[in-house]
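Left out: one protein chain. Kept in place: all the others.
To keep things simple, chains are lettered A, B and C as they appear, and every chain counts its residues starting from 1.
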Amino acid sequence: MVSRTLFRAGLTGLASLLLVLFMPLPVQAADDEALRAALTQLREADFSEKAALVETLVGMDHPRVATILNALAESRLFYVTETSRIVIGLGDDVEIAIEDAITGEALGQAVKRDLDRIRVNNRLRSLIENQLASLGLASADPQQRKAAVEAFLRSPKPEGAARLKARLDVESDQKIQELLTAALALVDLTGTDAAARAQAAKALGGWTQPEIRGPLLRAAAEDSDAAVRQAAQTALAKTEFRLQMLGWAETLFFGLSLGSVLILAAIGLAVTFGVMGVINMAHGELMMLGAYTTWLTQQWLPVNWSLPVAVPLAFLVAALVGIAIERGVIRFLYGRPLETLLATFGISLILQQAVRSIFSPLNRSVATPDWMSGTILLGPLEVTLNRLVIIGFCIAVFTLLWLALQRTRLGLEVRAVAQNRAMARAMGVRSARVDALTFGLGSGIAGVAGVALSQLTNVGPNLGQNYIVDSFMVVVFGGVGNLWGAMVAGLSLGVANKLLEPWSGAVLAKILVLVFLILFIQKRPRGLFPQRGRAAEV
Amino acid sequence: MSELVSELDAAGLHTPIEPVDATHGILLYLEEVTVSFDGFKAIDNLSLYIGDGELRCIIGPNGAGKTTMMDIITGKTKPDTGRVFFGQTIDLLKLDEPSIARIGIGRKFQRPTVIEPLTVLENLELAMSGAQRLDRLITARLTGEERDQIHAVLDQIGLTEHGGRLAGILAHGQKQWLEIGMLLMQKPRLLLVDEPVAGMTPAEMERTAELLRSLAGSHSVVVVEHDMGFVRSIADQVTVLHQGRVLAEGRLEDLQVDPMVIEVYLGAGDAYH
Amino acid sequence: MLLPHWLFSDRAGLVLLAVLAVLGVGVPILNLWVPPDHPLYLSAYTVTVLGKYLCYALLAVSIDLVWGYMGILTLGHAAFFALGGYCLGMYLMRQIGARGVYGDPVLPDFMVFLNWSELPWYWHGFDHFGFAMLMVLVIPGLLAFVFGWFAFRSRVSGVYLSIITQALTYALMLAFFRNEMGFGGNNGLTDFKDLLGFSLQADGTRVVLFILSALALAGGYLLCRWLVSTRMGRVLVAIRDSEDRARFLGYRVERVKALVFTLSAMLAGVAGALYVPQVGIINPGEFAPLNSIEAVIWVAVGGRGTLVGAVIGAVLVNYAKTWLTGALPEVWLFALGGLFVTVTVLLPYGLIGLLQRREKAA
Partner (left out) sequence: MTKTMPKIISCLLAGALMLGATLAHAADTIKVGVLHSLSGTMAISETTLKDTVLMLIDAQNKKGGLLGKKLEAVVVDPASNWPLFAEKARELLQKDKVAVVFGCWTSVSRKSVLPVFEELNGILFYPVQYEGEESSKNVFYTGAAPNQQAIPAVDYLMNDLGVERWVLAGTDYVYPRTTNKILEAYLKAKGVKDDDIMINYTPFGHSDWQSIVSDIKKFGSAGKKTAVVSTINGDANVPFYKELGNQGLSATDIPVVAFSVGEEELSGIDTKPLVGHLAAWNYFMSIKDKANDAFIKQWHTFIKDKKRVTNDPMEAHYIGFNMWIKAVEKAKSTDPDKVIDAMVGIEYPNLTGGVAKMLPNHHLTKPVLIGEIQADGQFDVVWKTKDLVPGDAWSDYLPGSKDITADWADPKIKCGNYNTVTKQCSGQNYE
């Protein structure tokens, strides 16, 4: 299945391309009036009539057609309620800029409620997409040629076959060649010639796209000719095997990505909890702050740029809050580690309510940048980009933190204090400062994790609570105060969870993982990688 | 169900406590004991014998394995190899800390660990042998002779007039004595005493020395100590541990002129007089 | 008046018992025999709210026993509270009988609705009050014993213990959320009609339940107070302050722990069982880890290791909640959070500690 968002991105490009295509043609440029007439009919038409009108529009070789159809598909085509002028709206705010649909001249701002949107439904939308896409078969951009063939796959009509054949002869891109052959085979599969059908069925084995697998399934079941059914079944077996393999790979990937999320949520805790022995119940709320920071940056930065900016910002915000917490509350509680739990719990309540009062209890919508949306192919496996990015991000954060602790002066001091506070003091380490900075570091990482979470889940006052328990599990499982422990623990819990899910269901999987954790701690009372030093005495 | 009952019994009535048999005059046997923590050999093929009623001092630089040895005897650490016997018959490696404590091995920690929120008397009562049975935990009524035992020990450690005070507000030295007193309440055959005089005034040291000397004979006493002066004042026999092995054994005078021993201590960089 | 020494010496405890006695007598009078328009009249609302406080107080006492005296910070005690509640809830469900929405004589509504053909085995017997009551003690006790037995024997301690207790209650919460479990899923057990034939809507029943809660709290308090006054109590302190010392004195620490943990869980179970008929619903939310943490905080606020402190803390915090959620619904969390922070930072020994300091000053 093709990534929609990439495809949409393609369309807009296609529009401009069509302009180029049509410009040179000296043919009588279909006069604006015909176009306006067609468009005017759109207003009153019901969905089936609209479908017909779209066909006619595609037929017209008017330079604006592509742009208009595009706007229609994205429901950005309006009537100004009183002047009944047809306009294209830009943007999704309450107030939007509009331009004349036919001439394309800008008409300034308009309030959306004063405009009448021309309604489309899914059927219409896919029709338009296919129509536009099929035009892209000759495009220079392989991305769009691919889209065109895939559009054809969704509604394979014999009459289109000729164009595909023509294309196949000149097609250079190998991937697209294969796709074209498949598309042609798909046409044959519905043809009259049994031999050709069997041939086609055989050729279609191993294609996992539903557009191909579907017809194959039907052929295997319903085809009049036994040989064809036979061929289809063998072909299907091939497909199914492929799907199975992919399924396993996918599960593993899911596990890894869930694990990476757990790690991100936990390593900040591994620092504050592990190294300092502070049970920071407000950790989740620090992640929440990170997520809200992301939202804020998106308010004044284009989505695509927001994240790179949000990461350091979130770190800063969370770290500052963290230091404030440490200086204001926690430093009075050293030597009473369990009390830190109670105090920080109070803090978490305060932070939550603060966010509710400032940003309202409603969730905030954090957009996913284009470079993080959609899917990409890892070899044969199609994986979601944002998960991939987050896995990478997790690794990056982890390495940085590790380097910070191993290679920097601060890291050295942190470890010294963790090992033996008194001794470190004697060696001239200003433990108060170190504590503050360590806590700041841990909190900052929580903030960074928040940025990642903002791409996966709700950005709201409850964000923290949903992760706090899990992150404690990870830290304890890995062994308090041990980064690698947190890493291994997060991954294994994530993968275990995902391996169980298919046969036990989401809830039971989670319960089983928890039970396993409880039993595991019986065997290793200090987690995977026990550590000595102050934290171990908590 | 009976299993459950026995588990419920805080004292484990079902773990028989056999009398220690020291007929050969040896109370504690450590033979070819080796224990290593992730690669590092804390105790390396150590063999050590403590006579019945003997007062033995064990000295050695930091990391010589003194405390680890005590952990092994008291069951806190299980050695990788070797044999540890209490008398002829009792294999200590088969027992856990509470049982070892109950068959008559008392241990005093490096840091004085008394139960600070409780009074001196309560501390002693807590340590009293036989007090650990579940029924005795609930119906805590002291019998006449138990009371006498407590007061006897109280005199012995010289805290008679402090009986009612909270252990937490005792002076450092007094805490050390109280802890020794708690060991005595266990009616032990063997006392393991870890750095009893650390941070004591000379006067307190003197009294501690007396106390330990008075214990020898009726009990075997093993004292781990750095302070050579103190060692000289109590010990007839001294063992030098180094890198988990017995380096030398004998009277302190002889050892102090032993070049190997000197080398170790100077090598260890500590200035001992 | 003849009092055992351990009670006689405990003046705060005596005051508490006196207050409970006053409540136990006063509340019924003010509710039943004072005319509603009289300023001193206590509405059923007040009675149930006070009853709820008492149940929470009992839960707090049970936590204080293991945390304050034995040094085990349990973050899963709400689990035992909820289990006790479910046990009684199941009895109450069975009492509804054919008066349910679907009028099935045996199956509770939610089972009819999920087309269960017959009662799952673990629901049998809960139509007998005695059995249900027994389970209120046995189920939490058993869970606590098994859990504690293994955890303590493998010497799980400190945060590790705290976190796995949390894991325990979390797992239970998820499990009870599942409708397949047969405990009513998210909606839990509700729409109770009567207890031993007495309508739960009747003021009389409410008052009786309130008195029972008062008695249970008094009983629970006396039990714990007595326990900590025995040598057992001193052993607990020894275990809290120096587990190794206790062990080298010959105490089977893990057994003592398991024993007391179980006892405490049973108390929590009783609290839960009294709680359910008064609030009229039990659902998986009661297992939420946050509830357990909050309960621990009540103890901290009152002052751990004093038992009385636990009671004061529980009542005070919950009274504050009741009052704040009504008085300043928008911002009450600020107040509550602030309270927790200040108490833990400024009053390490809780309110009791504050009072004692006053005493010393005076």
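To be clear about the criterion, contacts are C-beta pairs under 8 Å (C-beta built on N, C-alpha and C of every residue); 3 or more make two chains touch, one makes a residue touch a chain.
This is a predicted model, so every value here is computed, not measured.
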Left-out chain, listing which of the shown chains it touches: A, C
Options A:Q143, A:Q177 or A:N462, residue touching the unrepresented chain: A:N462
Sole residue of A:Q199, A:Q230 or A:N363 that reaches the chain not shown, by the stated touch rule: A:N363
Listed residues C:L65, C:C87, C:I139 or C:L174, member touching the removed chain: C:L174
Candidates C:P4, C:G103 or C:G204 - the one touching the absent chain: C:G103
Contact set of chain A toward the excluded chain (per top definition): 1-5, 47, 74-76, 92-94, 112-113, 117, 119, 121-123, 125-126, 129, 208-210, 213-218, 243, 247, 250-251, 254, 257-258, 261, 352-353, 356, 360-368, 373-375, 384-387, 455-462, 466, 498, 501-502, 505-507, 510
Contact footprint on chain C, counting only the chain that is left out: 10-13, 15-16, 19, 22-23, 30, 39-50, 52-53, 98-103, 109-110, 112-115, 174, 177-179, 185-188, 190-193, 201, 279-281, 283, 285, 306, 308, 312, 315-316, 319, 322-323, 325-326, 329-330, 332-333, 351-352, 355-356, 358-359, 362
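Simple rule for what comes next: only the chains that are shown with their structure count from here on.
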By count of C-beta pairs in contact, the leading pair of chains: A-C
Gap in Å, rounded to a whole number, between the CA centres of chain B and chain A: 64
Between chain B and chain C, centroid-to-centroid distance (C-alpha), Å: 44
Chain C residues counted as touching two or more neighbouring chains: none
Residue numbers on chain C that touch chain B, as the complex places them: 149, 230-232, 234-235, 237-238, 241-242, 244-245, 247-253, 255-256, 258-259
Chain C partner contacts - residues on chain A that touch it in the complex: 273, 279, 281, 329, 332-333, 336-339, 341-343, 345-350, 352-354, 357, 465, 469, 472-473, 476, 480, 507-508, 510-511, 514-515, 517-518, 521-523, 525-527, 537-538
Residues of chain B defined as touching chain C within the complex: 7-12, 74, 76, 97-99, 101-102, 106-107, 109, 113-118, 122, 125-127, 129, 131-132, 136-140, 182, 186
